[in-house]
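Apart from one protein chain that is not included, each protein chain of the complex appears where it belongs.
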Amino acid sequence: MKIHEYQAKELFRAQGIPVPPGEVAESPSAAAELSRRYGKTVVIKAQVLVGGRGKAGGVKLAKDPQEARQHAESILGMDIKGLTVNKVLVTEAVDIAKEIYLGVIMDRASQQAVIMASAAGGVDIEEVARDRPEAIHRLTVDPLYGVLAFQSRALARELHDDPAVARQIAVIIEKLYAAFDETDASLAEINPLVVTPAGEVIAIDAKVNVDDSALFRQGEVEAMRDLSAEDPGETESRKMGLSFVRLSGNVGCIVNGAGLAMATMDLVKTYGGQPANFLDIGGSSNPDKVVTALKIILGDSSVRSIFINIFGGITRCDDVARGLVAALQQVEQVPPVVVRLTGTNETEALDILKQVDITTAATMDDGVKKAIELAH
Amino acid sequence: MKIHEYQAKELFRAQGIPVPPGEVAESPSAAAELSRRYGKTVVIKAQVLVGGRGKAGGVKLAKDPQEARQHAESILGMDIKGLTVNKVLVTEAVDIAKEIYLGVIMDRASQQAVIMASAAGGVDIEEVARDRPEAIHRLTVDPLYGVLAFQSRALARELHDDPAVARQIAVIIEKLYAAFDETDASLAEINPLVVTPAGEVIAIDAKVNVDDSALFRQGEVEAMRDLSAEDPGETESRKMGLSFVRLSGNVGCIVNGAGLAMATMDLVKTYGGQPANFLDIGGSSNPDKVVTALKIILGDSSVRSIFINIFGGITRCDDVARGLVAALQQVEQVPPVVVRLTGTNETEALDILKQVDITTAATMDDGVKKAIELAH
Amino acid sequence: MSILIGKDTRLVVQGITGRDGSFHSAQMLAYGTNLAAGVTPGKGGGRFEDRIPIFDTVRRAVQETGANTSIIYVRAPFAPDAICEAADAGIGFIVCITEGVPVKDMARVLPYVRSRGSRLLGPNCPGIVAPGDKVKVGILPTAIFKAGSVGVVSRSGTLTYELVFQLTSNGVGQSTCVGIGGDPLIGTNFIDILQMFEEDSETKAIVLIGEIGGTDEQEAAGFIVKNLSKPVVAFIAGQTAPEGKRMGHAGAIVSGASGTAKEKIEAFEKAGIAVARIPSEIAPLLKKTSSAVSG
Partner (left out) sequence: MSILIGKDTRLVVQGITGRDGSFHSAQMLAYGTNLAAGVTPGKGGGRFEDRIPIFDTVRRAVQETGANTSIIYVRAPFAPDAICEAADAGIGFIVCITEGVPVKDMARVLPYVRSRGSRLLGPNCPGIVAPGDKVKVGILPTAIFKAGSVGVVSRSGTLTYELVFQLTSNGVGQSTCVGIGGDPLIGTNFIDILQMFEEDSETKAIVLIGEIGGTDEQEAAGFIVKNLSKPVVAFIAGQTAPEGKRMGHAGAIVSGASGTAKEKIEAFEKAGIAVARIPSEIAPLLKKTSSAVSG
């Protein structure tokens, strides 16, 4: 789960990481009012759950309330990579002497958290990683010990020569890891961590992604979820325990199992079609899930046909077929549906499916081809 | 460092371990008042930093305020193994269906904390360990993982057959370990942990010893230190960074180093004398420490002679000698003193010691023998 | 011979009285697995299907029945503890089916399991099947399998069923089929299984089923070139997956430019390993690469 910059900064602030004063505004007048209150130059920053807002014009300096209002006006409602900006963060501008990159990720290869840091901060860290990998310092954190003092101290010394500044950075490294650890994050990042001309160290940006599997014990983070910033289909599917991702094609896909769902999308593409979505309904034959899945897909007006690909496995296919029939009867104005069902009691299942107006397919290849054809 | 039962119960209560309501009283009338407030049978328990108070008559049931007053009167001021009772704990009596022993110690052999538990609680656990070792269950706790749920569950099942009771015990096991861990304890013990006829589990006694080396970060526990309950010599020596333990003999000992101090005491005994104390002044030649050491020893009127045994080591002996002279000149009415000094600049040291009226000795054996003789 | 499981497997099911645990225990028994014991705290003393003894703890189950393999069906918040319990009780091979285990918990559990000398498969995996021995430790549907000489290793669930079904339909039997799981941190990875297949005399060729996310497939490709003598056919799901979205599995996510299907396919092809572009190509490619594959 992703949270906004202003929310990540709240988590950092609670941990004791220095961040500049700032508040969120949902209207130009609120932004102007905040600018007035701070009484100095502020930054107006688009709050969207996607990177690249700077290049899209979503971050602007404002000297006075009038300018704050103007910039907020231009940023609010802006579309950044398909997401609409509903909130801006109004935050005090900070003088910058040096920018540092600091991030913690859960590293799959070492199976431990890794702290990545670079004295070349403020830029796209993936570019640095590609072009100048030696500019990135990596510190693997033993999950049983956390960040040890000698580690944060040594890393901080790599980032800044001034011992007084390095000491501040060492503390921030430990606190960033604490924030990462305590919130079950998969990523916690400060880019840039700024050293001011006066030698103070401040986090002027903040990014935190949290492990979805840990949300059951991260109530405070879960409460930060911004439903207005996500696809309504994703919200709906999450509530039903489905997994849904919208794509831009016209062949809707309903599949049981994530790997099979991806392989089905890939096959649609291979045969010249365009998948409209990823949708994994899991192992159950519960008709409610199928109804929800159909409704979510039908919410996308570009969908021209739907391919349902179920590998029955241990689930009995006749059960699945009954669920499908019940679901299809509850939903109106369905575009053509192609069903492929394999597994125990497959024959009985095909008999049951005769009750509804659908096309059946014997194999995945066959089903995909038919669905693409029907989408034309 | 040892703390009183009522203080250990405060720590347990803060951790969520069930303990009966209770408060401390320093006078019979206060005890009577507490009994009135609870309005039911209470137990009056001597608060002394030593075991065996039950056998000494320091624990008594009181049905009403009058009885509470009487028992408090008899217990307050009582001498238990050389310690005077200044406080009693007045606590609600609990009905007992079963008594369990539960303790956590830092185990030197495995270098980990070990939880010891026995369904034979309420008795001297060292006796159980000797006579029926199979009645004691041991659970070694990996310091990097703490008590895992499956471990506390399995241990609790060994202690009680009723799953509902065992579940309560499992939670208490985890909380007792948490109290142990969070307070840097060397021992945390509940004896007995009581199961009531109604199936509730309650800690009716509590004992916590804390690692002296960790007191610098255990301010809350350090504040629990009861100076009135310890030897004033120990208090004084701790303040000066010395290590002192009073014994019952008449040959006072001042030694640098713990092992050498013990060996010196042992040698006094071997040669027919009785050591009056253990006193380690550490590696320093600071005259203030020697002054303090002398004053502490002189506080004991049974001391008839003093043996000062210093193995100079890296410290220069002439420095030590100057410290000794300064110290002896600051203290009046000193019993005969024998000094043995060995190490660098030993000869100069002996010259310096001629300024004061003391006996010198060339070896430890020689010094001990002379001190014993002077004590007669 | 099969890998990891076989005739010597004596299985204990952790969470045997739950909905999934009891259902799949019956399935495993029916296939032929030697199900020695079940564990559900507080239900010790009972029996599953009137014959399999249930214990309160894994340790007791091991003591009483000699169980050497465990499968875990308990809910995600309790699965890490269940894994540790099995390792602590001396279980050598632990299969965790449970989905949705927090990654942070796995980061702590994995060194625990290793320090006790155990091997973990999963979590969030479908388990393992040895068709020749008729042993299953997991949730895979047994009807799709056929004894043979192809080792299958996969990060996926139903996609594995589909691909195994296609192999069997084409007359290609399997030696062992292993689902390593779709989570970011797992106990056993491609390389571990590839090494075992290399050493397994029964296995003549290998199918590797990967998906987007992480670099396990790239590392597997490097390992195959250096250490494997047996032919491998790979398939990677998720070529159409967008960046930054979790595709069902917690581990199936493209981060920035890393973990894409394209990058993984290229890694295999650079290493000279055949990659099937669509599922139905796998069986023909296998037959082409290995004369030992029947059908």
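A, B and C label the chains in the order they appear, each numbered from 1.
Everything that follows uses one rule, which is that a residue touches a chain if its C-beta (ideal position, glycine included) is under 8 Å from a C-beta of that chain, and two chains touch if they have at least 3 such contacts.
It should be emphasised that the depicted structure is a prediction, and the values quoted were computed from it without experimental measurement.
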Quiz item: Considering the full assembly, with which of the depicted chains is the omitted chain in contact?
Solution: A, B
Exercise. For the chain that's not shown, point to the residue among B:M265, B:V338 or B:I352 touching it.
Key: B:M265
Quiz item: In the complete assembly, which of B:P20, B:G257 or B:P335 touches the absent chain?
Solution: B:G257
Quiz item: Which one, B:E10, B:E158 or B:D212, makes contact with the chain that was left out?
Solution: B:D212
Exercise. State which residues belonging to subunit B touch the missing partner chain.
Key: 50, 106, 108-109, 111-113, 126, 143-144, 181, 184, 186, 211-214, 216-217, 243, 245, 247, 255-263, 265-270, 275, 278, 280, 311-314, 342-344, 363-365
Quiz item: Can you list where subunit A touches the absent chain?
Solution: 142, 145, 148-151, 153-154, 157, 163
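Quick note on the criterion: only the chains that are shown with their structure count from here on.
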Quiz prompt | For subunit A paired with subunit C, centre-to-centre distance based on mean C-alpha positions, whole Å | solution = 28
Self-check item: Between subunit A and subunit B, centroid-to-centroid distance (C-alpha), Å
Solution: 57
Quiz item: Could you say which residues in subunit C touch two or more other chains, in rising order?
Solution: 108
Quiz item: What are the residues of subunit A that contact at least two other chains?
Solution: 144
